[in-house]
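Here the complex is missing one protein chain, while the rest keep their positions.
Now for chain A:
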């Protein structure tokens, strides 16, 4: 015991000594540990709110300290006190400027972060420069920090607005998810009125949304709500339901060429579709943001989806419940049906805090209608027994509101409330009186007995509001209770001096009314009351007494007004309307602070009304800037089934991460391109019907991304088909003749027999009927006038039979000639080879040239990357083949096919069951779709239930056998036999896709 106390004393002594050593000295020491200790103490002081600004010079010296923790704490200190010590703070700037040039992106970012947080006006130009540089940094993380710095600088010096807007514009065009949230945040703080900056980025933002971090999602969704309100046209509220139905009908029977009154803007639809999955976010703010977006933007029929998610939020912390219930209360007024199925979720729990209970009551009251009122009232009855008196009072109010809104239950409610008048709790009684008063005003003649009952209550009830209400009632309806009223006045006159002011005023009123209707009995009483009031302490009461006396007691001096006294006092008063305090709150954007407070908060952006006429949707069209659209890409969260289509990447497991990142980067470009394409089509209105149909299709199915991609390529090919109807025949002939050439090269001279064989083969194989798919290699914008498209021509590449022929079409859209078109710097996976096309020496302006190159893909879907060079420029491009192009058709007889198939069993056989697409139930379409998906030839078959196809891979000549066996009702079985399993699995998926869509 003794020893212990000695030790404690010793420790105290030590720490006191340490304390004595000032922070100053510790900061000046060479030891990092001492510095750290000092900084920790200083930060603790800051945290407690103590002033530590006198240490500034000593602290700022350590800004370049090597120890990371010291450095971070110095930053904390600096940001806190720089504003007060501007001159000294400048000493630290050079350190950050150095940091801005650091090769490590995280150091660059943190330097910018601290630099921009120092609120010293003199460094505004430095900050501006740093932000501008960081905005074009290689690293998206640094760009994100730049976006964060923009509002900081803006709040420091609003004059920089114009320059900052330029930076925002630049960052808005950024395609990474990391930046998107932060830059929209900056946009909202600096220039929310510049809605035009969003046009070009709208579709991109919509598509990126799901992958943005959750806080960014909230900001973007709120901004897009406003944007969509101004920029997309939307039919009026009344006929929207019809439109929706009509639209669905249309989708079902496309043949019905009815005139369609309203089509939802595809951009509008895009926004709704992309935000919907976010209702499942774990972040309540995101869910609320989506909910308000749907509430403000979606057609009536679709708003319902948000109800379930909002009800889920009611399970969260009470603060979240509070906010959600406020919003639900507003929504229930406008769209009651939406929440009706969830009525029971709003039942009150005894453990809820009072403010939640009151809000739930509000919602329940709003939801009440003829069908559910009995259950709600039963629930209310239980609530009245609660211990929480505020809540009981609110319940009684709620009952009153239900009674006014729903005529059928008015009597029931009134009876219930009258029963409450005998409640032991005075507050309950008082509240009931007030509510009853309001109810009685609606039909007083029926309920004189209630008025009588209430008159009796004046003896007991002490709550002023209730007494005042009773007196008012008796005065107002004194003709219904002619005997009682004077007696009440008598009692009141007796106790007049002890009453509260509001009660006194009502006593005077009662007296005046009685004097006018029954002056015989009450004349003296009235005069007595008025005399008492004349000498009251409250001047309101004195004034009232004087006024009333002049009005009702006729004297020679009284003016013309006294004639109208009766009219003045006994006028018919309109019944009060009991309505929700949440009525009309929806003119504030839901989920906003302003809505919650029902007052405009600083910086609130009004939610604009729908535009009168449709704004021009073409402002959102974006020029395509990338050539990778041939590659099927998806983002992380979208992946789902499509993920697996990425075949080899996924199978290699550990690599999957890197593949995600590339996918992620590529995808937005793609989609933005796709959508722009779609809507430009729409502008033309040429394929209007087709697009609509497609749109409704894609709505109904969940894999929109994937689908729209394949769809658009489909439609594209269809288009080119129709345009090139004439050419098609020619091509077919060529193709068939090439088949002949490949399969019997030694037997025939192809030039001679091509015609005959063409006929034969046509019969046997039904040559691929759709036109070849064109892929883009280089867009004319990126290529500065030069555009390049390629297709897999499916012809043998004569210099090397192991290569896939790629036919390229060069178009020079520029005004100047392009010279020396050739390939350089080919980057390939091991084993792959490329046979370049011979250099095109001159491509005059406006001209088109074709060339064929050969690529040996080694039977893999790896991309071939190379540079396409002109005499002035080099472009990086890549070609990635779909798996179906990695093979060439072979002709087999039925027996040969069976024999080969027998050898490729077990691991080499992949079987999948599928349901055929509606349009794809006949043999012809199946053959057509399979041959479009893969370069295979048809194998004759005895049974009409089976289609067989055969081919060999181009590089290794491995056999690929495909069987599609059809059964009843569109069920089918797909079998692929191939020695190369990877090819097999990928092919199965491609064909599945082709057959099921």
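The definition used in the following text is that contacts are C-beta pairs under 8 Å (C-beta built on N, C-alpha and C of every residue); 3 or more make two chains touch, one makes a residue touch a chain; residues count from 1.
As a working rule, contacts and distances are computed from a predicted model.
Look at the chain that isn't drawn here: its UniProt entry, checked against "AP-3 complex subunit mu-2", "Bidirectional sugar transporter SWEET7-like", "Transcription and mRNA export factor ENY2" or "phenylalanine--tRNA ligase", names it "AP-3 complex subunit mu-2".
Of the options A:22, A:94, A:121 or A:318, the residue whose C-beta touches the omitted chain is A:318.
In the complete assembly, the contact with the undisplayed chain comes from A:284, out of A:284, A:377 or A:772.
Residue in contact with the omitted chain (choice from A:36, A:173, A:484 or A:941): A:36. Contact with the chain that does not appear here is found for just one residue of A:133, A:157 or A:213, A:213. Only one of A:122, A:524, A:601 or A:781 touches the absent chain when the whole complex is considered: A:601.
Touch with the hidden chain on the side of chain A covers residues 31-33, 36, 40, 43-44, 46-49, 67-69, 72-73, 75-76, 80, 83, 104-107, 113, 116-117, 119, 139-141, 145, 148-149, 151-152, 155, 177-178, 182, 185, 210-211, 213-215, 218, 222, 277, 280-285, 287-289, 308-309, 311-312, 315, 317-320, 322-324, 344-345, 347, 349-351, 353-355, 379, 382, 385-387, 390, 423-425, 591-594, 596-597, 599, 601-605, 636-643, 653-654, 656-657, 660-661, 664, 702-703.
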